[in-house]
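Omission of a single protein chain aside, the complex is shown with its protein chains in their original locations.
Chain IDs A and B follow the sequence of writing; residue 1 opens each chain.
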Amino acid sequence: MSPVYFDHNATTPLDERVLAAMLPYFREHFGNPSSRHEYGREARRAVDGAREQVADALGAHPSQVIFTSGGSEANNLAIKGAAAGLTPSQLAISAIEHPCVAKPAQELAAQGWKLAKIGVNTAGRIEGDALEQALRQPTGLVSVMLANNETGVIQDVATLAETARKHGALVHSDAVQALGKVSVDFSVLNVDLLSVSAHKAYGPKGIGALIANKAVEIKPLIVGAGHEKGLRAGTENVPAIVGFGIACELAVRRVSELQGRLRGLQGELERGLHGMGAVIFGAAAERLPNTSFFGFPGIEGETLVMALDNAGFAVASGAACSSGSTQASATLLAMGVDNELGRAAVRVSLGKDTTGEQVREFLGALQGELKRMRGLAAMAA
Amino acid sequence: MSYSTKVLDHYENPRNVGSFAQDEEGIATGMVGAPACGDVMKLQLKVNKDGIIEDAKFKTYGCGSAIASSSLVTEWVKGKTLDQALDIKNTHIAEELALPPVKIHCSVLAEDAIKAAVADYKSKHGTTVETNMCSSH
Partner (left out) sequence: MVKTPVYLDYSATTPVDPRVADKMIPYLVEKFGNPASRSHPFGWEAEKAVEEAREQVAALVNADPKEIVWTSGATESNNLAIKGAAHFYSGKGKHLVTVMTEHKAVLDTMRHLEGEGFEVTYLDPEPSGLVDLEKFKAALRPDTILASVMLVNNEIGVIQDIATLGEVCRGKGVLFHVDAAQATGKVEIDLAKLKVDLMSFSAHKTYGPKGIGALYVRRKPRVRLEAQMHGGGHERGLRSGTLATHQIVGMGEAFRIAKEEMATENERIRALRDRLYKGLSQIEEAHLNGDMEWRVPHNLNLSFNFVEGESLIMAVRDLAVSSGSACTSASLEPSYVLRALGRSDELAHSSIRFTIGRFTTEEEVDFAIDLVTRNIGRLREMSPLWDMFKEGIDLSTVKWASH
């Protein structure tokens, strides 16, 4: 029997309607959108249609959508591409950004930019004061994620963006984890640049987008035959773009209902976790309704994750790309969690098909594992 | 690139393709454009002794819109005096064929072909037929 999948922040299964929309573009409508014949024009129409769907879903204009190979590329393009259009000054990013924001920022630090990290409080929230502090230095670009991939903590990006803008900085927000879980609206967030990815929202892997205010001068990272208005060269990945379009549309349609249902499951899950003595990271902040990042003091996260896998539950000890590392999560360290508790961290991220029964079974299995592990620990002591 | 149905019709079924012998009585020839510009139009008019254009033929090296513009012009000039022919303006052609902005030059070229043919006729026949050829400018 297939394990229960509780790792939706790593990736999500494809919605069957997304698959159905994509399939014709592999074989029947396989044209290259740059071709002028009917095969090409058909592919071009599909790309244009999907661009509108993505734009509509995100409160943006189709001309603001730059398709990329995924969230990582969108974040690289936002940071490096926008910085290349500016005179080097300070770049301020939060201390809890994903590596695909943090590493490009470090690259820029080697190229004449001053890098400022905006700290978070113990709840994992960026406070306005911390940003103000950073903005005392002339700042060209600010990047703050909308929802953290590990804790699920949601930042007040609209307010932070307003502050940053008052100081003349461009604002980027990584909304990869937020899409499909909470409302993501480019015009409401009022940022200049916004990154999204399809595969975190029941769309395909290999496709994402940067939503960019056209007043921002962006230098492309990948150059060539001038696709995406010269901002991102390479033959358009038509089936994935089509899938992304419909995934965005479906995400918007289901988000409020899904949010409510997931909150209910999250509440049930976390009451159970609490009862077993877990610390829930970021509990004091507003969080994504599907994400619970927690630890049991004295119990290694990696070990618990493995035990849960044996019990039939696929969970993670943190972000997928850093899995296997024995370091505590950078996000937790930034929140002031000590390294030992940090290493106890386990992330459960629920999805649209998660049921209450699965959550209850999970709690049951967890209780059993904890009992066993605590028993072993007691014996060893 | 999408073409209007009228352009497609003239392109698929061009009217009056062909040539008259240059030395035939009453034949005027106008050739405009250049291969390097992507269009060459040859328009020939057959003018009767009353100064009426009895027949017209064209040959065009050019895009679909250029072919359609010249084909249309051969239809329009028939039965007209040379003066009346000179009243055909590129805007009329462009409007009739619903040419997009990037193809307006095709209609300009067709108008130029009429002017060139009329000028050829006049150089062969003195000014006996026409008066006032520049009035509309």
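Following the convention adopted for this analysis, a residue touches a chain if its C-beta (ideal position, glycine included) is under 8 Å from a C-beta of that chain, and two chains touch if they have at least 3 such contacts.
As the structure is a computational prediction, the values presented were derived from the model and not from experiment.
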(message) Checking the contacts here: which visible chains does the omitted one touch?
(response) A, B
(request) Check each of B:K6, B:K46, B:K59 or B:H92 against the chain that is not shown and name the one that touches it. (result) B:K59
(request) For the chain that's not shown, point to the residue among A:V54, A:A164, A:L231 or A:V305 touching it. (result) A:V305
(request) Could I get the residues of subunit B that touch the absent chain, sorted low to high? (result) 1, 3, 11, 14, 17, 19, 31-42, 59-64, 66-67, 102, 105, 108-109, 112, 116
(request) Using the touch rule from the top, list residues of subunit A that touch the missing partner. (result) 2-3, 5, 7, 10-14, 16, 19, 22-23, 26-28, 30-32, 34-40, 69-73, 75-76, 98-100, 103-104, 106-107, 197, 199, 204-207, 221-226, 233-240, 302, 305-306, 309, 314-317, 319-324
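Assume only the chains that are shown with their structure count from here on.
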(request) State, to the nearest whole Å, the distance from the C-alpha centre of subunit A to the C-alpha centre of subunit B. (result) 63
